[in-house]
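Left out: one protein chain. Kept in place: all the others.
Letters A, B and C mark the chains in the order given here, with residues in each chain numbered from 1 onward.
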Amino acid sequence: MKKVINDPEQYVAEALEGLICAHPGVYAQSGKTGRVIVRRTPKPAGRVGVASGGGFGHMPLFAGYVSEGFLDACAVGDVFAGPSMDSVGEALRAADRGAGVLAVIGNYGGDKMAFAMAADLLEAAAIPVETVIVADDVASAPPPEAGKRRGVAGVVLAFKVAGAAAEAGWPLARVAAAARKAVERCRSIGVAVSSCIIPTRGQPTFELDHETIEMGMGIHGEQGVWRGALPKADALADEMLDRLTADQALPAGTRVAVLCNSLGATPIEELYILFRRVAHRLRGMDVTIQQAHVGHYATSMEMAGASLSILALDDELCGLMEAPSACPFWRAP
Amino acid sequence: MKKVINDPEQYVAEALEGLICAHPGVYAQSGKTGRVIVRRTPKPAGRVGVASGGGFGHMPLFAGYVSEGFLDACAVGDVFAGPSMDSVGEALRAADRGAGVLAVIGNYGGDKMAFAMAADLLEAAAIPVETVIVADDVASAPPPEAGKRRGVAGVVLAFKVAGAAAEAGWPLARVAAAARKAVERCRSIGVAVSSCIIPTRGQPTFELDHETIEMGMGIHGEQGVWRGALPKADALADEMLDRLTADQALPAGTRVAVLCNSLGATPIEELYILFRRVAHRLRGMDVTIQQAHVGHYATSMEMAGASLSILALDDELCGLMEAPSACPFWRAP
Amino acid sequence: MRSALTTTQGTTTQDITTADVFGACRGIVVRLLATAEELNALDALLGDGDLGSTLASVARALEAQTEPLSDDLGEALAGIARVIAATSGSSFSGIMMTGLLRASRALRGRSSVAVAEIGPTLALALEAMSRIGGGALGEKSVLDGIAAAVEALRQTGNRAALADVDRAVQSAIDNFHDRPCRIGRARLAAERSIGRDDPGMVALKRIIEGIQLGMSSVGSAERR
Partner (left out) sequence: MRSALTTTQGTTTQDITTADVFGACRGIVVRLLATAEELNALDALLGDGDLGSTLASVARALEAQTEPLSDDLGEALAGIARVIAATSGSSFSGIMMTGLLRASRALRGRSSVAVAEIGPTLALALEAMSRIGGGALGEKSVLDGIAAAVEALRQTGNRAALADVDRAVQSAIDNFHDRPCRIGRARLAAERSIGRDDPGMVALKRIIEGIQLGMSSVGSAERR
């Protein structure tokens, strides 16, 4: 295992500590076990709080998006394992600024159970909690079973929309509706080129030989739709885009936000080569790229590969996506 | 070769095209062969231009730093091969806004020759050109031969200082002096964990077995100071920091900017684990981290590894480092 | 091991008390720590490879728990659920926590329970796990293992039932071997799951092994 780490058991704690050391004006640590990241300066009282939580090993997802314009609090689990119910409860409470809390989470059993149970406790304390589940990975289930899909990089876009809506002072129902709309209009697909290694396991989660890739793999190494030889970047981009548009038509005139995301080890150069093709294709479809994000957003540690997410915008989403933010991992395009 | 690319010969052209497609408001292509990246909107006339150039495969270095607050123009070579003299000449000319041009480049023979020859031509046309050579890699030569050192991630910090000084309207000599001061006060060191692959070569530039790293390796795979077993992250951070401080003392009270940079494949989690130790150590030395940058700044495509750069600030450098910028690859910390 | 898991003592009756729960926990801790790698590997094939690690972290948290288990069986189970709540949010943990909380509710105020009541209590827990987790029987998950345990407990009313439960869960694992997973992360690898054991069912088997280990170590001589 060639990881630049210390004790595998301290992987999460040390990385979080580094995150906070590097951005002391942005993040603060909270929670009984330190597994809640909150804003250094909470948002003004009376605004909706936005919380999330998830397993670790996807940096900057999830906790990196705690920032003005994004999340208020985030519960952090272990590598690829959801946060504890207690951490989730702490994150929801920390996010509460008196106007209720929106939880935006990926469609994973453990996370959903922890958030459901924790939200029940909060609601018992008269803090309204709404939950939006992101299930954007088209490779993980066919359209009739879209509710079964995994949440992947689209989670970041849902965070952005929810965070901007909350920052604007909208009430909980409207913030939740905007986030839900973003989720409905967002599709993603990933391709894995090599495996990641869970620190405590010390060996690759899966094996891909030196010319094989897996189309549609999830951000924890969950099965995709095919394994086969690595095609040219343009063919790969075409297939990914085709799968997204087969699931959500993008009529001429549509405005979109595009997220071309490295799963970790895939370098920026390759992302731009992929993105170039996507941009050409979208131009050919008369679809306008309102915003492009190319880089590391939702990773699987050192997994090589990339994902493509497309969010079809309307005026409201456009405004929310373009709203300012102070997140160190979100760049004004 | 497991790269998400098309024709290896088109690697540079396609990645640059993707960069411009993704950030159409920031970058524009220029030059007879398209190998010059300029700002979409040039800076006001009468300001000093800042230009650079270098080989490709280090994204976002070099061309990614063409942006308000950073460079005005950048000549782009092939993978790990400097830009042509013609491209360099075009970049210098493009950067000229009537107040002279500062070239900030890495200490590489090819780049230096191309810039020297192109600058001669410009000066013959009465455009003053100053050149600042960045040679920050302490592993590449001992202090008495510091002039022989490679330029690595510190180049980014020199860009930031020069760009902010130029944006502030300072005259050429003062912009150059600020950049030179930054170079004098900046030290870097890298560690390679696995090799990169030059697309046209198709095979790793070097081999490191599954537990070996190379301390001090350059961003093109140039030899470092030792090969050996991967130590714990803290030990690695200690050695890197020790080597930097052995070369440039950081007395108590010093303020620094720290750049903890992925060479490509090393994931963000590991960078933060490394950075955490560096932050602890600096705190113990009573050195203040004024700015921390953790992420992908100066890479070697898919090379795994990291580099650590420290810039000792004074008031002037502090102000320049904190000046705003519109670069998609520079995050306000 | 510390405090809670070492201070309470065994019982000589057939009825189940907190002492048994404590002994069972001690055995579960040992078994989960010993089989973490196996469970990770199984989960890596169909899910995300963390089942062993997350259960090991729960095991370590149980081991480190300093509060003694309450003599109230309901409170004792709730205490275990709280340890899980503070430690892990994986699917398996969520399911277990849900079951423990339901059983805790059923047993609140009781300091002992007849072996014959275990089956019906587990059935209540199973219903809650299915409702909260959204899974159904037949989908090849830990739920099918628990259903097999409930069935086995229906047959015998004494402590020897544990061996039957163990066998029943193994049979469930085997019966589902060639069927596809339809729930949890493995639902997305349904095809690939055919011919492979469900990690959660195997984890249940290891837990039951742990219970056998821990309960008999508390006073096997006096039993039956």
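Methods note: a residue touches a chain if its C-beta (ideal position, glycine included) is under 8 Å from a C-beta of that chain, and two chains touch if they have at least 3 such contacts.
Values in this document were obtained by computation on a predicted structure and should not be read as measured data.
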item: Visible chains that the absent chain touches, using the contact criterion stated earlier; value: B
item: Touching the absent chain when the full complex is considered, from B:67, B:87, B:254 or B:325; value: B:87
item: Identified contact with the non-displayed chain, of B:60, B:77 or B:328; value: B:77
item: Residue of B:221, B:264 or B:328 in touch with the missing chain, whole complex considered; value: B:221
item: Touching residues (missing chain, whole complex) on chain B; value: 32-33, 53, 55, 75, 77-88, 108-111, 113-114, 116-117, 140-141, 148, 150, 198, 200-201, 205-206, 218, 220-223
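Everything below uses one rule, namely that only the chains that are shown with their structure count from here on.
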item: Most heavily contacting chain pair (counted by C-beta pairs in contact); value: A-B
item: Identity of the most central chain, Cα criterion; value: A
item: Between chain A and chain C, centroid-to-centroid distance (C-alpha), Å; value: 32
item: Geometric centre distance via CA averages, chain B-chain A, whole Å; value: 29
item: Rounded Å distance between chain B and chain C, as computed from the means of their C-alpha atoms; value: 55
item: For chain A, residues contacting two or more additional chains; value: none
